[in-house]
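What follows is chain A.
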Amino acid sequence: MSEDFKGGRLNSIVRTVENHFVTGLAVLSTVLVVAPLVAVFSYLLYKGASSLNWAFFTKLPVPVGETGGGMANSIIGSAVVLGLGSLLGIPVGIAAGVYLAEFGRGRVLANMVRFTADVLNGVPSIVMGISVYALIVLREKHFSAYAGGAALGIMMVPTITRTTEEMLLTVPHNIREAALGLGVPNWRAVCSVMLRTASPGIITGCMLAFARVAGETAPLLFTAFGNEFWPTGLNQPIAALPLQIYTYAISPYDDQHRLAWAGALVLIVLIMVSVTLVRYVTSRGVLKGAS
Partner candidate 1 sequence: MMRIKFHQSLDELKEKLLVMAGMAEQAIQRAIEAYRVRDASICNLVLRSEPSINRLEREIDQMALDLLAMEQPMAIDLRFILAVIHINADLERVGDQAVNIAVRVREMEAFSSIDLPVDIPRLAELAAAMVRKALQSFIEADAEMAATVLTMDDQVDKMNEAAFYALSSLIREQPELTPQALNALIVARNLERVGDHATNIAEDVIFWVQGKDVRHHVPTDAS
Partner candidate 2 sequence: MGVGIEVKNLNAWYGQTHSLVDINLTMPANHATALIGPSGCGKSTFVRCLNRMHETNPIARATGSVRMGDIDVYKDASPVEIRRRIGMVFQRPNPFPTMSIYDNVASGLKLNGFNNRKILDEVVERSLRGAALWDEVKDDLRKKSGASLSGGQQQRLCIARALAVEPEVLLMDEPASALDPVSTSKIEDLIFNLKSQYTIVIVTHNMQQAARVAENTGFFLNGRMIEYDSTDKIFTNPTDKRTEDYITGRFG
C-alpha cells in the first residue's frame, strides 16, 4: 500500500513536470511565430517612419534629386486595383463555394471545380501576371487598371471558394431543413439563411484573400504596369504601392530607398486597417447571444 502511494506521488510529480515542459514549448513556439512579424514591423517602423510626412500621402512622385515627393497616386492606385479585384474575386469565389457546398456534393463537375481551385492556388503570381498580360493586355494593346484588377481577382478566387465551402459545411444541416420546412425555396434558404449563418467565416476568407493579394507585385508588373501620375481611367496603366516600392527599392538613390521603406510601412498598416474596419463593421450587426 505504501509502495502504491509512493508510486502515486512520483507519477504526479512527473505529470506536473511534463505539464510545465509542454506549456513552455507552446509558449516558445508562439514566440517563434510572432517574433518575425514583430521584428519586420519594428524594422519597418524604424526605417520608414521618419520619411512619413503629409507630402507622402498627397504628392506625386518627383524626379530624382528633387524633394517633397510622395506616393499618393500609388495608394489610390492600389485601392482601385484591389477594389476591382475584389469586385471580381469575391462574388465569383462565394458563388463557387456555394455551388460546391450546396449543389455539387459528389458531382463530377464539383470535383473538377475543386481541383481547379486548388491548382489555381498554387500558380506562381508571376505566371498569373503573364497570363493576364497575354489574355488582356496584348489584346487591348495597353496596360490597364482592370487588367491588374483581373489578375488580383483571379488570385483571390481559390481562397474565397475553399473558405466559403468549408464555412457552409459547418452550418448545421438542420438549419437548412428548418428553412425548407417553412416553405422557403432552396435558393433562398441558401442565400438568406445558410450564407448568413456562415458569414463570419466567409468574411474572414475574403479578408485573407484580400490581404494576400494586397501586397502582390508580380501580377501587377505586366498588367497595371505602374504610373507616375494620377489615375486617369481604368483602361490606363495605374500605379500601385507594391510596384512603386519595388521600383524605388531597386533604384540606386537613397531618397527613393527611404520612400520605399515608408511605402512598405504604409502598405502593411493600410492592410491592417482595412481588415480591422471590415471586422468592426460586420460585427456591429451581430445580436446578443448569437453564435
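Per the selection procedure, all candidates are chains of the complex that A comes from, given by their letters.
The working rule: contacts are C-beta pairs under 8 Å (C-beta built on N, C-alpha and C of every residue); 3 or more make two chains touch, one makes a residue touch a chain; residues count from 1.
All of these numbers come straight from a predicted model, not from anything done at the bench.
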Worksheet item: Which numbered candidate, 1 or 2, lies in contact with chain A within the complex?
Response: 2
Response to the item:
Interface with candidate 2, chain A side, in the complex: residues 172, 174-175, 177-185, 188-189, 192-193, 196-197, 199, 286-291
